[in-house]
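With one protein chain removed, the remaining protein chains of the complex are shown where they sit.
Chain IDs A and B follow the sequence of writing; residue 1 opens each chain.
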Amino acid sequence: MRAGAGDIELAGLCKSYDGVTNVVDGVNLRIPDGAYCCFLGPSGCGKTTILRMIAGHEEPTAGEIVIGGGNVAGLAPVERRTAMMFQSYALFPHLTVRDNIAFALRVRGQSKAERYKAADVMMEKVRLTELADRLPANLSGGQQQRVALARAAITEPRVLLLDEPLSALDEQLRVQMRQELRRMQRELGITFIHVTHTQLEAIALADIVVVMEKGKIKQSGPARDVYAYPCDRYVAEFLGGQNVLSGKVEKVGDRFVVLSQPNRSGIQVRLGTEARVVVGDRIDLAVRRDDIELVRADAGSPDDGATALPSRVTAIEYQGSFVKVMLDTVPDEDFVAYVPERIFFRDPFNVGDVLLATWSAGRARVLA
Amino acid sequence: MQRPNLSAWLYVTPLMLVLVPFFLLPTLVVLVASFFETDGFGGLLPTFTLANYVDVLTSAQTFLLYVATLKFAILTWLFTLIIGFLVAYFLVFHVKNQLLAIGLFLICTIPFWTSNIIRMISWIPLLGKEGLVNSTLLGIGVIREPLEVLLYSGLAVVIAYVHQLTIFMVVPIFNSLARIDKRVVEAALDAGASRLDVMRYIIIPMSKSGIALGSTFVISIVMGDFFVVKVMSGGGSASVVSAFYENVGVLQYPIAAASAVLLTLVLIAMIALILRVVDIRREITQ
Partner (left out) sequence: MTVALGEADLPMIRSRRSSAVARGDRRPWTFYALAVVFTLYVAALYGPMICIYILSFQDIRGGLVFPMKGQSLHWFIDLFTQVRTGDVKGSFDRSIKLAALVTVITLVVSLMAGLAFRRRFFGDTVVFYLMIGSLVAPGLVLGLGIGLLFQWIGISPSWYTSALGAQLSWTLPFGVLVMFAVMSRFNSVWEEAARDLGATRWQTIRLVVIPVLAPGLVAVALFGFTLSYDEFARTLQTSGSLNTLPLEIWSMTLNVTSPSLYALGTVTTIVSFVIIGACIGAIIVINKRRGVRATGH
């Protein structure tokens, strides 16, 4: 048993408020000590509930939570040595920055001198020293977040739980504070569990991304794995950056399949490897949006082995470093190409242009 | 869900320790006493008789008392409603500076925290026979004789009630009006609604809960009052409760109790009627 380590194991974790539906439904997960783990999912998927169960603010209906090798069922938050940073921070409005940070030491009965000394050290660490005597209402969003972080960290927890820590900030600050969080995590060297509904936040920060839907884990793993190799349509769509083609397999050939949809058939897609599908299967195919090349219809046929689907441009959005081109490649489904800005403006398309959406074999993946 | 109930009850226990002995039990005592007989010296004989109710219900005086009290209640309600609504509307929709609105609102509420009796007797130097109103009117020649109806009359009673109770309309109506999203009104104006339409279709319906709450206060206070009637009418008018007080004064407890029970039933019926408009519990706790 490695007591003190922030190693977390969730086993068969369930939570139900009404005894009928499970908000958290059989979650199994292992988070190694010192990892930065992001729970990602839409609101109501159970991610915050998991966080609150780890923190000890709610008791699981079933299953176990093991932290550092010990089962923490029934223990108070302090005994678990977890600390939580609440959504919109929950700073005590009547206490100064220093008193907010020293709060945990105060309730442990430390003397004023003792706890202020510890608070001053902590404030130094998060660069709050000049603001020590301010009240929370007189702090900016970013400063408030630093206070919340310091207040949670002063108990020297082995796990820090962060509930949507960046949602109260505006766009620019969010990116800045994201780096701050990562820096603090490295400095403290403890496990961070961070709940968010923003995929950008999750993949930018996390060592482990856990994608959730309706109380269940859909996929978990390193950020790049989850983003580049989503296991199913839900994960692919939630993380974005992928086009998903679905349909019934009409024909399976040598390294290609032909899909049919209710409104369109004969969609021929080449695959890098032998497809393990049979005629009649319903499958989802994923292609990254930045893997798609757009070629004018009269520019000659693309390389052999590439997929080429005739499409019409339905809308164009300029995104700065790239241009988002929306196509009607498959009826009733979004199909989008991200074209690097420089390439797009060499020969810009217009809405209504007919062209070929192409990608080389091996870029398309059959989803589970 | 056993634990939340237990701790919640722990927290309301002190409240119940006041409400049970000082509201629930006394109410039941009055109810029980209304079925007893009196020995004529303030003692009660524990029998069961309906004679007290028969006395109260068959007395022509009871009927007159209710007519008089209801008249005061309705007049007071009408005036407090109109004034209260206009004041609250002015503060919420016409005073653009929020700090100023809160300041003016406080000015309206401060007298609520001072003595009712003092505020009532403060009308004497104004309304009396030689009071400020009469002497002013005489001075500018509007009247030749001082008006006697100003003080110690039904008019004086209504003035004193309106003076004391308008605040009970202002506060809840102010709260419900303040909750109206100003953009809703702007949207309605943009859609071509006239200001009258806005009043009819948006503001009045949305202030219904405040009006109902204020009405409950005003009506229950007027129906349960006796000292304004006694002082301001100069003994000329009586109310249900002043008759009750006289019965208590001559130790006729059972009759007094029976008329109190009747009054309570009438009050409950009136309030129930008002509250059909609004879920008071949701309104207050939200």
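A few remarks follow.
Rule of thumb we're sticking to: contacts are C-beta pairs under 8 Å (C-beta built on N, C-alpha and C of every residue); 3 or more make two chains touch, one makes a residue touch a chain.
Please read all numbers here as calculations on a predicted model, not as lab measurements.
The shown chains contacted by the absent chain are A, B, with contact judged over the whole complex. Contact with the chain that does not appear here is found for just one residue of A:53, A:83, A:239 or A:269, A:83.
Contact with the undisplayed chain is limited, among B:68, B:173 or B:241, to B:241.
Between the chain not shown and the residues B:155, B:178 or B:193, the one that touches is B:178.
Considering B:117, B:143 or B:204, the position touching the chain not shown turns out to be B:117 (whole complex). Annotation for chain A: contacts to the undisplayed chain at residues 55, 57, 76-78, 83-84, 86-88, 90, 92-95, 103-104, 106-108, 135, 137-138, 151-152, 155, 315-318.
Counting the whole complex, the residues of chain B in touch with the unshown chain are 4-5, 7-12, 14-16, 18-19, 21-30, 33, 44, 83, 86-87, 89-91, 94, 96, 98-99, 102, 104, 106-108, 110-111, 113-119, 121-126, 128, 130-132, 135, 163, 166, 175, 178, 186, 195, 216-217, 220-221, 223-227, 231, 241, 244-245, 248, 253, 256-257, 260, 263-264, 267, 271, 280-281, 284-286.
As a working rule, only the chains that are shown with their structure count from here on.
Note: centroid distance chain A to chain B, computed from Cα atoms, is 58 Å.
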